[in-house]
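As you look at this complex, bear in mind that one protein chain is not there, while each of the others sits in place.
The block that comes next holds subunit A.
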Amino acid sequence: MYPIILLSFLGVVTLFLGFSKSKNILLPATLLFLIIALASNFIEWNKGPLLYFYDMLRVDNVTLAFNGIILLSAFMIVAISGGFQDNADSEPAEYYGLMLFSLVGAIMMVGFEHLIMLFIGVEILSVAMYILTGSNKRNLRSNEAALKYFLMGAFATGFMLFGMTLLYGATGSFKLAQIQGFASNIPAGTQSYILYAGLLLLLIGMLFKVSAAPFHFWTPDVYEGAPTIFTTFMSTVVKTAGFAALFRLLSSSFSNIYGFWWIVIAAIAVLTLLVGNIGATSQNSFKRMLAYSGISHAGYLLIALTALTKPSQNAIIFYSLAYSLSTISAFGVLMLVSKEKTIEGQPNERYEAFNGLAKQNPLLAFVLAVSMLSLAGIPLTAGFWGKFFIFTSAAERGIIWITVIAVLMSTVGIYYYFRVIISSYLKEGDLIKIRVAPFYQVILVLATFLTILFGLAPGIFEGFM
């Protein structure tokens, strides 16, 4: 609750800071704002479920945990953004302002109790993303990506709204509790087709946002076209918020018609895993590979949704955290490396750019290797436990077959994640020593440290929950 108010206000402050002569103040100020937001988030820890805004927004430990992940990711991403000083066209105040605003949307998605809140949250987040995607004005690729994202996103919004309308028609309310009341009182032997149709349409809209197949077509292009720093933001913050929202929606309103929707989500999970993993194998660009890998991770998270057991919730939280940390490290290293090498004036984002990284930059290579191992789900990294918790939640529900498919797909994953490790450790290259700003280094080390810490002792996290 506090972060919403604070971030809305501080976002405006950031815009005003943009009028000052010195642009150098923006980055530290934004970091400070995010720390304030992060701290304020935990004021309500253990205060039990609280409802705000005429019961339209909910705050409990689960939503606070998701908010924490979102704000922490945002903090780390802003910290490695470097102030956008190397590009004369950039408008740092606007970027930071938009990022702060978009976080308001993300937090609304996490804690919504009312479908309108969900809609507003999704739109606040998305509109900010459309703009940030196209922020590299002179780059055609970026412009194209923004347009594509916007058009596809607008379509998805349409589906979502239509779905909500139908749900309202069926249940007479936008409130999750009342929808749940309706859904659990459907007389035996009858079906409420309007409710079902509404749910499906709403799901389509949401699944688009988390880039699940077959609604993923925008992902690789948009991820590739957007400036890397915003790609990172998109693939961590947006995904975490999206899954938090999906989990809330399904667990609180529709858990009683589980029998209806679980097979839909299961089918989409399988399709997403296939598309993400197989798509990633054939990429030559590391950035595109990460886009496909983002799709595949949506697949794993969907398995936790399919199971919808008590552990699922913790699994999603843990997985989002592990995935965000690794993704930030991976993109962070990519930004440094791709700047060193260019093809036709654009940063080189291909695998070859990493050749020989370990020799001159052992720290960067290690950070990259740990993040890849974690994304691949190798033991003793946080990513392993993320997958493990998801698989156990599915097993508890008795859905073993989906786990088997996920296992097969994880093996495919090793192939493309290891390509980067092979490039950086085992191939010769002419990369020179890359200068890494101290603060940047701290963030990378922190992400790596947490990945390993949660890998060795996932129990720490559990005690926290």
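Quick notes
The definition used in the following text is that a contact is a pair of C-beta atoms (placed from the backbone, for glycine too) under 8 Å apart; a residue touches a chain by one contact, two chains touch by 3 or more; residues count from 1.
To be clear about the criterion, contacts and distances are computed from a predicted model.
Name of the non-displayed chain as stated in its UniProt record, restricted to "Sulfite dehydrogenase", "NADH-quinone oxidoreductase subunit M", "Phosphate transport system permease protein PstA" or "Adenylylsulfate reductase subunit alpha": "NADH-quinone oxidoreductase subunit M". Contact with the omitted chain, checked across A:Asn87, A:Thr392 or A:Gln441, is made by A:Thr392.
Interface note: of A:Ser102, A:Thr240, A:Asn314 or A:Ser374, the residue touching the hidden chain in the full complex is A:Asn314.
For the options A:Gly158, A:Pro214 or A:Pro379, the residue in contact with the chain missing from this view is A:Pro379. Even with one chain removed from view, subunit A keeps its contact list with that chain: residues 311, 314, 373, 378-380, 384-385, 388-389, 391-392, 395-396, 400, 403-404, 407-408, 410-411, 414-415, 418, 422, 425-427, 457-459, 462.
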